[in-house]
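A single protein chain has been removed from this complex, and every other one stays in its place.
So that you can tell them apart, the chains are marked A, B and C in the order they are listed, and the count of residues begins at 1 in each.
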């Protein structure tokens, strides 16, 4: 059985493992003060074109989200998120556990628009009987594979500034967003248009690791304390530094995201050719084809994937995720199997 | 400069890196459900001789401590620790940040005795104006290199049971404790005599990783939620599973701890031969020789270590830490340099 | 201007003030151990027909809610509430601030039905990536004046038991609910059908005060610690005890609630006579008449009340609240003014 359920089924890109071996016995300072981490941060500052950024490496997405939000919000402040947002839907109350409400907004495409945020601000005016909305959390790519274009980010950014809201982008799949065919956004744009964001490594070639970027170092000058307090400061921080060094010193990060997207696109094209539709526009490495149930049953004999949402008595949307590690031969095989099942079904 | 400051200056034992490479492209379920983690847990259950134990792998010691304590204590309950305890002295208020007081007890040797705990219980009786002591936190080896023997653990365990206190052992350096020359304690003893403990990997050959062991699975039946909520559940849990598998499938863990201790012992013997004393008895991989300041100045030209505590105008206790990765040739060189400096000083 | 905005515009029922004066210089133990508190608890146990209940007096509703919820839920557990629920809409994130998510359910009438809760349970199954629903919070009367009948409570209670959910009733306006014309529920029923509830004093004749009732004292055997920790334990607990003693020793509590409801009914009848409708059925002391805007403008020259919701270009629902202290003469005057404005409008 080949697994299309997620983008963390394999280990790390071989270059990373190779570098771990090469550097293994070099003695280094602990807690992120190692030379690899320092170098990786420098390279990232160049990639995002922002010398004023403060960068920290941590282990995972939920950890990142609770660190950033607990460091930036006062105790009576809240964060606004799409109802599909990872902090609301898949993090076991991590944000509430550090004391903050997540104010959710219905979103059919996983994205937030200024209008929806404006409605929240109107709803939350009865001071002091309500929390104070102070941050907007968005994901790019979103949890359902959609992406923000530059105009949308620009508009969101301006709206947040006008309304004294911090803009935080969850970039667990930022590589996939930036490398999407229809993307007009660069890492430097992200750095300019958000207050804080993170660059996800775990889902794009690393064993583990996310790079938190505060675009202005005055935003969280004592974030190091928070890292340690929440159990996020690794003794062997080199493990994170080495990975981001490998991922960014030669643009490996973008190549890997591109591969994942390309594999997704290949499958999406085949879905199209078979005459099937999608739940959401397939632009990154997460695609949601709507297939006849009979076809799904057939595919499930060889492939693992989630049935995402029943559409009607005959059809269901499934979720397929490709990654940096997805084998193109197996993608080809999947396409063949899909076409065959589709042919039989008709 | 060779670094004797800590036991996390290098990467991982080569076997671990080798296994990461071998298994790298095997697709595995995420979040700790991979086959390596499952296998590692089985092996650990055998090593601790306790089929009823529930085992979880996480990234680091502070994370472990806050997870265990927040999962087991009610909101008005507190944990008792030596004032040298890591949770009190080096974790940036991680335990208070999850809502609990650490009640500290003065301890000259880093260890806790029933008598001291009894005094705390007497002090904390003015219910409901005081917190309720509910857990005892000990470290083995302690933060200053001392260890508990079986009689001490037995007595502590009995005292805790009588007084409705949970006994939690921080085993960041458990390997070093168990492999100390004068130790009469086994992993199985630890499992029998504590309620919960952890086996530290980060400081004994792993890139990162601690194994939390609840000795009775009914103690924290919903700990998986807590792991996720606190950001401790790695998507690629295989990284932790593989490491513990390598460390424990053939007793590598104990060999590595033994090497660290042996290197420490070698230096300690040389210190003895030079006629110097120790701040605390040198039994594990942390030793605290009291050296003339002139000797220290000399050693500092080639080696990194902490000056721990000034003893008098002429002498200071230093801390030297050896590890699984400590190079024996350098230890020999250090001994030569020590003897030379000592000779000149006299 | 006469204020119909809320039921806490005046002080306390005169009997209470009288009793405060009579007992003023009697020395009493502090922290709720005074004889008035003990006596009031005994009387309440009789009224709810439950000797096994554990009762605590505190200052206000938000305080009550955060105390009960933080005492009963584990850190990964959540509470389910109608989106109109006070804990979600008017308590500044008090529940999130003690670490718990409020899972909201859309409700048009302010009430929760098993079906809606069942949907939440279905949504929150992806353990451990989601919180665990563990408590159901309902208000009676609800925040929009509706009440639960016995059959509804019975059904909810059974559903909660089957699904391992605690049922918590916010009784800030419990007196008004119980004394509603169409109510078939008694205090004893509430005690039997919920796990924990509170009897609101602040909005029914007291200066301040809510009585928290755990219907089974084994539910929160160490609640006294929590009271103190959250700053809810008054040194002069007598102030709360005396009030509940006065309110319950001769059924004053019910008489006061009845007066409030009767005043509401009088106005509601007049609204009916004028041919106007209501946003929700007027059964307690909160009524929501839908009036022509012109009529509203007229009434606003003499009375304070909230415009609750615009219905259409011509009409708006307003909220009128009556209380134990509402002056019947002014109610009569209001009715006259309403009829006059209504007449002119037609």
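One rule holds for everything that comes next: a residue touches a chain if its C-beta (ideal position, glycine included) is under 8 Å from a C-beta of that chain, and two chains touch if they have at least 3 such contacts.
Just so it is clear, the model here is predicted, and its values are computed rather than measured.
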Displayed chains contacted by the hidden chain, counting the whole assembly: A, B, C
Option from C:3, C:113, C:192 or C:262 whose C-beta touches the chain left out: C:3
Candidate in contact with the missing chain, chosen from B:35, B:96, B:222 or B:281: B:96
Which of C:97, C:169, C:270 or C:318 contacts the chain that the document leaves out: C:97
Among C:56, C:88, C:148 or C:225, residue touching the chain not depicted: C:225
Hidden partner chain, residues of chain A it touches: 70-71, 74-76, 98-99, 127-129, 131-132, 222, 224-229, 233
Missing-chain contacts mapped onto chain B: 75-76, 78, 89-93, 96-101, 126, 128-131
Chain C, residues in touch with the chain not shown (by the definition above): 2-3, 6, 8-12, 14, 17, 20-21, 23-30, 59-67, 91-94, 97, 202-203, 207-208, 225, 228-236, 238-239, 325
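Methods note: only the chains that are shown with their structure count from here on.
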Centroid comparison with chain B (C-alpha atoms), farthest chain: C
Averaged-CA centre spacing for the pair chain C and chain B, given as whole angstrom: 52
Between chain C and chain A, distance of the C-alpha-averaged centres to the nearest whole Å: 43
Multi-partner residues of chain A (each touching 2 or more other chains): 91-93, 97
